[in-house]
Each structure stands twice: as C-alpha cells, then as structure tokens.
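Only one protein chain is missing; all other protein chains are in place.
Per-chain numbering from 1; labels A and B assigned in written order.
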Amino acid sequence: MSNPDILPQQRRENPDPEERTTPVPWPVLALAAALAAFGVDYISHADLGAPSAWGDGRSLAELAGDKPVAGAKLDGGAIYAARCTACHQATGQGLPGVFPPLAGSEWVAGKPGTLAAILLHGINGTIKVNGQSYQGAMPAFGASLGDAEIAAVLTHIRSQWGNAAGPIGTDTVAEVRTRLADRTDPFAGGDELAALP
Amino acid sequence: MHSETRLVLGGLTTLAAATAALVVLPYFTVRDSAAAPGLAPYTATQLRGRTQYISHGCMYCHSQQPRTKAFAPDAKRGWGRATVAGDYAYDDPPLLGTMRTGPDLMNIGARQPSDQWHLGHLYQPRAYVPNSIMPAYPFLFEIRDKAEAGETVVTLPPGFAPEGKVVVARPEALELVSYLKSLDRSYPAVEAATN
Partner (left out) sequence: MNTLAILMSAFILSIVGLGFFIWSQRSRPASTTTDGSEVIFAKGELGHPESITQSISTAHGPAASDNLELQARVRADASTAQVVFFFYCCAFVWLLVASAAGLTASIKLHSPDWLVSQAWLSFGRIRTIHLNAVAYGWAPMAGLGTALFIIPRLLKTELVGARYALLGAALWNAALVSGLGSLAYGVSDGMEWLEIPWQIDLLFVAGGALVGVPLILTLLQRKVAHLYVSVWYMGCALFWFPILFFVANFPGLHHGVEAATMNWWFGHNVLGLFYTPLALASIYYLLPKLIGRPIQSYNLSLLGFWGLAFFYGQVGGHHLIGGPVPGWLVTLSIVQSMMMILPVAAFTVNQHLTLKGHLSALRHSPTLQFLCLGGLMYTASSLQGSFEALRSMNAVTHFTHYTVAHAHLGLYGFVSMVFFGAIYFVVPRITGRDWPWPRLIAAHFWLAAIGIAIYFVSLTIGGWLQGSAMLDESRGFMESVALTLPYLKGRSVGGALMALGHVVFAAHFARLLIGERRRAQGTASPLKTATGAL
C-alpha cells in the first residue's frame, strides 16, 4: 500500500488545517479574571462549617428531627396528608372495596379509645364500615407516631368531611398505649375491636 | 505544542486533581461513615427486594434523598428529614436517584406501611393514584382462578380486578414491597453524624 490511488474526494479537499497565532483577545482574558474572582467570592461565602458526613448544607437543628416543642400545636392535617392520604384519600372517602372511608365512618365518630387502638396496632381482618365490608389491612403507627401526633391526626379526622365528633386528647392515646402495651399483633377485625372497653 | 509527554502528563494531572476531589477524598472521609444508630441492616428478603428495585429501574424516577428545609419543602411533603452519609451505610450502591418523576422514597416505609397498598399500586398504580404515570408491573403478579394456601391475594378496587379471578403476588413483588417498607429514616440523624 505504499502508493494508494488518490480518490477525487481526497483530491478535492483542502489540505489539513493549521493554526495561526492570533493572541487571546482581551475580553477573554477579562472573563478569565472575572470568573476567578467569582470563584474566590463564591467559596468565601460558602457554608462549610458542618462535618463532611452530614452532607450539603445540613444544620444541627434539622438533623435532630422534629422534636415537638412544648406547648406547640401539632398539625393533624399535615400528618394526615403525609401518612394517610395514599389509602384513605384527601377526601376521606377511601377507595371503594379496598380502603374504607373515614367520612361518616361509625368507627371514626365512635369510642376515642378504640380509634386510638386502631392507629396504635392496626387491623388485619374483616371490618364493616358504613354498612360495607372490607378486608382490613391497616398498618400499625404505634412505633412511628407519638401520642401527641396520634391525638392530633385523630382529632383532625373527627372534624373533617362532615364528621363532627369531639377532639381526642394525648392522655387518651397514652392511656390506650399503656393498656395495650403487651399487644404485638394487629386486631383481627371489627368484631375484636367492638369488644374493646 | 510539540511534546506528547507534556500533553499526556498534563492530562493525567488534571484528571488526578478531579479524582482526588471527587473520589479519593470522599473515599477517606465518608465512604465508611458509621451507620446511624436507628438504622438496621437489611434482611435477606429486603436485599432481594432491593435487587428488584434496581432491576426494574425504580431509581430513574424516584430519588432517595430528601433535601433540607432551606432548599425545598420535602419535609412538608412528608418525605422526611434531609439525609446524612450514615443513612446509606448499608446501601451498596446508594440509590440517590436524579429524578422526581415520582415522589422521594427514602421514608416510604414510614409513611406508607401497608402491604396491600403497595401490592395493588405495583399491579396498577392508577387504581390508587388517579393520573399517576408510573408503569404498571403486571408481570410481578399472577392471575389465577383461586389462590393457594400461604399466597398473598391482592385486593383491588372494583374495575381494576380481573372478573372472577384473583391476583396473586409473586415472590418478587413481595420482596420489593418488603424493601420499600424498610425505607424508614425517621430516626434522628445527629448522633450518627457526629460520631
């Protein structure tokens, strides 16, 4: 292959390129200086006090979690939106045949202690709500929500969507939690719940 | 430029600087961050579920990194506090994600602990979340005349369940749900971070 044929395509193109030595225009140099100055300024204003393992922009207060401040009112609506809407929906209507409604539910308006027990330990069994039978699969929130939070969310659902039952206090939830402290399984359904004092 | 040595050495130096900053220093400072005190290692089932999560590419639409309150209202959406290195101590690889086509899942186990919800939602997301654009995963389930003992039947809203049949969760679906329910970083992070 020492002397390959020359193709017309190769012949008609311009020779391989070269560079001229035009100096760098001053605006580009000015840009370089401006960017370096920006970098110095940006770094000098950066918030880098926190340990590397905390991550970007973390503060101590935030990482310690949301400890309820004494006397502060918990927002039951926010807890409901975060924990409950996926099944019971924002409208409180539930999903037909799968997740029972809270609106107009006799359980919601019923005994405060029983309602607290449902949240603390969950349900795994048949339960009748508004005349309709559901295969209950309610998760237990006793481990992840405190007494005050459970009281707040219960108070919230008892006052929404036409429900007009009275508020539930933290002490009620605490009392039920103590009373059922030995319980490990969810309730087996409506019958067992109805038997609660 | 006349010297390929200068070219190659220069190129290696710039790459070395980048590698030092983004790989080597993190290797020595945060790679082996101690697990947060409230964090339990995954069980074998949860790990198999995690493999399903990766296999089906869940991390392309769901992040696992709530941001700080100063940055975004993630906490207000119930997604949990901002995470720290110790929250990922058992994550190999971490599944931080880059998109929120769907919501953040770092604390989905805390805010949605219902097996039935997860199973039905995987079978047909639109049965529970109207207007959801999440894909349905029917291949994680079997449609049968009746379930056998020990199998998990998925309860679906009317209209979404096949007529006269039952939807049975395959082991992959149960493992995936087990992993999702394990995603719970609602414990305080500070003790872990200051260690």
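In the analysis below, a residue touches a chain if its C-beta (ideal position, glycine included) is under 8 Å from a C-beta of that chain, and two chains touch if they have at least 3 such contacts.
This structure is a prediction, so every number in the text was calculated from the model and none was measured.
The undisplayed chain touches these shown chains across the complete complex, A, B. Mapped onto chain B, contacts with the missing chain fall at residues 1-2, 4, 6-8, 10-12, 14-15, 17-19, 21-23, 25-27, 29-33, 54-61, 63, 65, 67-68, 71-73, 76-77, 82-85, 87-89, 91-103, 125-126, 129, 131-139.
Mapped onto chain A, the footprint of the missing chain covers residues 1-2, 4-25, 28, 31-32, 35-36, 38-40, 42-44, 46-50, 52-58, 90.
The rule is simple: only the chains that are shown with their structure count from here on.
Taken in their complex, chain A has these residues touching chain B: 51-55, 57-60, 62-66, 78, 81-83, 86-87, 95-99, 135, 137-141, 144. Here chain B touches chain A in the complex through residues 26, 29-30, 33, 68-71, 75-78, 81-86, 110-117, 120, 127-129, 155-158, 184, 186-190, 193-194, going by the rule given at the top.
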